[in-house]
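Just one protein chain is left out here, and the rest sit where they should.
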Amino acid sequence: MNDKVNYSHIKGRVMKNAVVKWIFIMATSVALIFLALLIGRVLSQGVGYLSIDFLKNYPAPYIEEAGLFAGIMGSLAMISITAPVSMILGVCTALYLEEYARDNKFTRFIRVNVQNLAGVPSIVFGLLGLTFFVYLFEMGYTLIAGALTMSLLVLPIIVVAAQEAIRSVPSEIREASIGMGATKWQTIWRIVLPAAIPGILTGSILAFSRAIGETAPLIIVGAATAIYSIPDSLFSKYTVMPMQIYSWTARPQEEWQYVAAAGIIVLLIILLCMNAIAVWIRNKFQKRF
Amino acid sequence: MANKAFSIEDFNLWYGTDQALYQINLDIPKHEITAVIGPSGCGKSTLLKTLNRMTETIPSVQTSGSIEYDGEDIFAKKKMVEELRTRVGMVFQKPNPFPKSIFENVAYGPKIHGIKKKQVLNEVVEKSLKGAAIWDEVHDRLNQNAFGLSGGQQQRVCIARCLAIEPDVILMDEPTSALDPISTLKIEELIKELKKDYTIIIVTHNMQQAARISDNTVFMLNGEMVEFSDTDQLFSNPKDKRTEDYITGRFG
């Protein structure tokens, strides 16, 4: 009798486990379904408006003539400033923290500071850029102001990625280099950095793809929404892809949604390519040690 | 003793507050193989790494006493530590080639010391790889990554890398502990060959290895040097009871 009661009790528990498992699976699927809906929606709305002309045209008041060219070139120009600036600053910061810094209060402060900067909302970086780059340094609403703001925004991400990459270089090969009479910098330059480069690149590319998709801080530092030229100097006016998408989305007429969707497709394809490159680098070079 | 490489006097070493070496007094002769044996944690690796100041990479290390190399204080202020390390090379416990080609691994030392001529580098690499008895195995794939080699081959490339800057002394920190018996045998034969031109100090926890290859043996225990003498004598007729206990396998 007792055995029977216990048995049915166990059966109930096992059932519960199975039910709960399906709840977990379904909840996880909700997230995946959402992603599928989002991509499906964007594709169904935007594909019809994709054309070579869409990539070649400047923004226009008419749907048929509107294009993403200024945005694509602007994003490209911005990232070609942001990438070197943030990488040099980020990698150097990481090298300092991992290789040179003593474990003192100042070092700990920098570490905590980097961690906290990564959590500051992007729009606050926009305010920083507005005060310093736009007004104080009198750059105005220019490409360089936007690109520098973006560099500071992605800096903490790159520092953290570079720190991890540098830390993963085994100490044995550093010792081997130092044991041959190499100086500290020779060891870093010839051994540590080459070994850490794949990790640094992977992390940096992911950070740059964040920069390419970022809109809010650029609104604050005055990226244009409609512009009929591509940036030809650091002090040009500029727009970027997400800015154009934003301005199309914000228009009341429904047709512009389709143009925005077409722009989103282009943006997502570019981000997808960047992520693919990052994953490729990671897979090609990982587990070398 | 004119032909001594290192002369260690009253040497003590601390990691933070933990003392790792106590009052070491030792003269290491030139052009001979000196083995350092003892149970793990006895300070034998620490002693070895002190000889080319590799212990300084750990910030908390403090020392007292003196070590002279070639009659000069290795801790002297005006001495550059890099210079000491070009004279006193090191081979590590685990094969640790750089993630570069075999050629670049061996050419690394000369390059960082400013030797750029391609022809000189070629000759040095060939000579060093021959010296480490691995030339025949790798001469047709010098541009391949050293990680593709077997453990034993990697270790011989590391020895070649060390030979490339022509040091006077080679410190070896359990160089065969990560290798299979056949690779170990090859390395041991190589070490005996190298004796002609180099002073070799080898740390090993393998007593048979010490007995097979060394001329002199140091026995260390708990950070102290217990006994230092001719290898044959130390193994056949140890003076200290603790040495006898260790080599007869009572502990360790």
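Quick notes on this structure:
Each chain gets a letter, A and B, in the order it is written, and its residues are counted from 1.
One rule holds for everything that comes next: a contact is a pair of C-beta atoms (placed from the backbone, for glycine too) under 8 Å apart; a residue touches a chain by one contact, two chains touch by 3 or more.
The rule is short, and it goes like this: contacts and distances are computed from a predicted model.
Missing chain, UniProt protein name: "Phosphate transport system permease protein", from among "Cytochrome C", "Ethanolamine ammonia-lyase small subunit", "Ring-1,2-phenylacetyl-CoA epoxidase subunit PaaC" or "Phosphate transport system permease protein".
Screening A:S8, A:T28, A:S229 or A:N283 against the full complex identifies A:T28 as the residue touching the chain left out. Of A:V47, A:A60, A:I88 or A:C273, it is A:I88 that touches the chain left out of the display.
Seen across the whole complex, the unshown chain contacts chain A at 10, 13-14, 16-17, 20-21, 23-25, 27-28, 30-32, 34-35, 37-38, 41-42, 45, 88-89, 92-93, 95-97, 99-101, 109-110, 112-117, 119-128, 130-132, 135, 152, 155-156, 159, 183-185, 206, 209-210, 212-216, 219-220, 242, 245-246, 249-250, 257, 260-261, 264, 267-268, 271, 275. Mapped onto chain B, the footprint of the missing chain covers residues 83, 86-87, 110, 113-115, 120, 124, 127-128, 130-131, 163-167, 193, 196-197.
Just so we're on the same page, only the chains that are shown with their structure count from here on.
One inter-chain figure worth recording: chain A and chain B are separated by 48 Å, centre to centre, where each centre is the mean of the chain's CA atoms.
Listed in rising order, the residues of chain A touching chain B in the complex are 102, 170, 172-173, 175-183, 186, 190-191, 194-195, 288-289.
Residue ranges of chain B in contact with chain A, taken from their complex: 52, 54, 57, 59, 82-86, 89-90, 92, 94, 96-100, 108-109, 111-113, 147, 158, 161-162, 165.
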